[in-house]
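Dropping a structure here in structure tokens format, bear with me for questions.
For this view, one protein chain was removed and the others were kept in their places.
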Amino acid sequence: MDDPLNLVLFSGTDDKLQAAAVLTAGAAALGRPVHLFLQYWALDAFRADRIAADHGLAAEAGPAGRKAVDDLRAAGQSSWADTLRAAKELGAVDIEACSLSMDLLHLEQTDLDPLVDGVEGVTAFFLNAEQGQVVFI
Amino acid sequence: MDDPLNLVLFSGTDDKLQAAAVLTAGAAALGRPVHLFLQYWALDAFRADRIAADHGLAAEAGPAGRKAVDDLRAAGQSSWADTLRAAKELGAVDIEACSLSMDLLHLEQTDLDPLVDGVEGVTAFFLNAEQGQVVFI
Partner (left out) sequence: MDDPLNLVLFSGTDDKLQAAAVLTAGAAALGRPVHLFLQYWALDAFRADRIAADHGLAAEAGPAGRKAVDDLRAAGQSSWADTLRAAKELGAVDIEACSLSMDLLHLEQTDLDPLVDGVEGVTAFFLNAEQGQVVFI
């Protein structure tokens, strides 16, 4: 159980990011190192100036899903960003931006929230992942 | 090949659930234990009162995709729920609802189809997953 868990985050909607944050926190609580690799729209959601903004939900959520998410948030559920911040205090959670997606979105690391530890290419991602599992979200 | 296969189901559209059911049945046929962990819109699709309803398709399916899926169903393809029922007779398939998503959707286990064996948290999910693979769908 001490193999790293490696999450490739592609989607940037708040529901998928929350699911990813919960998996991250659960694995970190069990002592597993977790690597997050941010691509495309997930990377866009980590921009410093909009990480706390509304990033929408998956299209399939519909109005009932939207209301359920809003109600739970109003009742005090942590945002996915706060869940990730807590997970970082709990264990070894490393968050890296994909260099190709940084180019795509014309971003520098200073544009990103401090949750993001660095920028790496896909080869580095696989080398850091070692024998651990890769999960695409 | 006897490591468990662990599928986190997030999406609740009929095409993704069918893909998940086929992977489940294939792994079960090879003797692998399969754990399904139901989150968000996938969990919503397992409600007893609407498991047989139309849950839509991924947005990218388009009208041609919709027609292809409807035609195959009319030609006798099993629904994803029936494929999962058959997989459970074939092998060790355990289906658990994520406790956080139960809260989100205000569900009790009695609201869910009998396909669902129980409710667990993300930590229990990782402990049951052991060294087996985790796949997010």
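As written, the chain order gives the labels A and B, with residue 1 at the start of each chain.
Just so we're on the same page, a residue touches a chain if its C-beta (ideal position, glycine included) is under 8 Å from a C-beta of that chain, and two chains touch if they have at least 3 such contacts.
It should be emphasised that the depicted structure is a prediction, and the values quoted were computed from it without experimental measurement.
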Exercise. Tell me which residue among B:E60, B:E89 or B:E108 touches the hidden chain in the full complex.
Key: B:E60
Self-check item: Option touching the unshown chain, where A:V8, A:L36 or A:V69 are the choices
Solution: A:V8
Quiz item: Which is it among B:G26, B:G56 or B:G121 that touches the chain not included here?
Solution: B:G26
Self-check item: Contacts of chain A with the absent chain, listed as residue ranges
Solution: 8, 10-13, 39-41, 44, 55-56, 58-59, 100, 103-106, 121-123, 125-127, 130-131, 133-136
Quiz item: What chain B residues would touch the chain not displayed?
Solution: 1, 3, 5, 15-16, 19, 22-23, 25-27, 29-30, 32, 58-61, 65, 68-69, 72, 133, 135-137
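The definition used in the following text is that only the chains that are shown with their structure count from here on.
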Quiz item: Between chain A and chain B, what is the separation of their C-alpha centroids in Å?
Solution: 23
